[in-house]
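Only one protein chain is missing from this complex, and each of the others stays in its spot.
Right after this comes subunit A.
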Amino acid sequence: MDTYETLQQSYKEILFSFLQKKNEQSLYDAQQFSKKVLEEKVSPEEIVSIHLEVIQELYPDIPPETQESFEFLLEVMIGYGMAYREHQILRNRQKELENEIDVAANMQHTLLPSEIPDVEELDIGVITVPASKMSGDYYHVIKDANGLIGVAIADIIGKGIPAALCMSMIKYAMDSMPNSILQPGELLESLNRTIEQNIASHMFVTMMYGSYDPKSHIFYYGGAGHEPGFYYSEQQDRFEELYAKGLALGISKEAKYREFSREMSEGDFVVLLSDGVTECRTEERFIEREEITALIRKYKHLSTQKIVDNVYRDLERWQEFQLRDDFTLIIVRRKFKENK
């Protein structure tokens, strides 16, 4: 017996029992039956046809008008059948697309540093979470031959796949940068030229780049239109804005980038963030920058990785687990001597 006949048989039994007893049990069976036929991908017009055949079998002398009315209904249901079949095909196609995006998202993940280099003088914590599968945030932490530590955070304007494609270019541009230019001003200028040549005119990238010299404890930094970060001074127990004026990358070939510097005392730390952090919002309002520093302060006794994880967790909960933009938060702290 093929599936069609089996289905017809069980439809007949359920319908017959319903017509005899008119009870809820048969209606429950009907519900289960409809799940079954959906699994078997039976389309609506076939159900009408089954119904008609069963009725003819059970009640051979129903008026011909009633019988013919089911033929008419069957005709009307053909359109639903076509829509149903298209729906199945589109559903499969959506699954394929999602799989493709998952693969791409995994590939994108490999563009980010697999681990933070171990640096004696610094404690570095990083968290990055994409709003959807693909991210437009990029970060990078390296230690060069001279012992300088470079930290970059970048936000590609736009989200999703276009941003992700652009990110791979930035990654390769940074990797092919000669080791000798870890100085922020020079690095941003060089990167800007590469990006300007390689991306569409409507796209651009904001970046904050810092490099720390463990010998002098000086943190040099420069910015390209990026969200300001924070500088925390342990001695004064105070947060300051870490602002570096500069044109976003990819806008003008000639852009120049100023370099700023801060001498870091023990316990001082630098906070770099993407606008997904500052543009967090609750139901009714945006979260203020002071609230972010207050959160960081709350966890400041912890390791920097624990700080960024906790801040993310709190902000995620405040906005009811709906990230509107890619979220990246980096903290770089000069360690205290005693726990070196």
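Operating definition for what follows: a residue touches a chain if its C-beta (ideal position, glycine included) is under 8 Å from a C-beta of that chain, and two chains touch if they have at least 3 such contacts; residues count from 1.
The rule is simple: contacts and distances are computed from a predicted model.
Asks: Among "Serine/threonine-protein kinase RsbT", "Amino acid ABC transporter permease", "Tryptophan synthase alpha chain" or "Oxidoreductase", go ahead and choose the protein name stored in UniProt for the chain not displayed.
Replies: Record says "Serine/threonine-protein kinase RsbT".
Asks: For a quick check of understanding: of A:Asp29, A:Glu46 or A:Glu121, which residue touches the chain that isn't displayed?
Replies: Considering the complete complex, A:Glu46 is the one touching the chain left out.
Asks: So one chain is hidden, and I want to know which residue out of A:Phe18, A:Tyr84 or A:Tyr243 touches that hidden chain in the complete assembly.
Replies: A:Tyr84
Asks: Which of A:Glu57, A:Glu75 or A:Asp144 sits in contact with the chain that's absent?
Replies: A:Glu75
Asks: Across the whole complex, list the residues on subunit A that are touched by the chain not included here.
Replies: These residues of subunit A touch the chain that is not shown: 45-46, 49, 52, 71, 74-75, 78-79, 81-87, 89-90.
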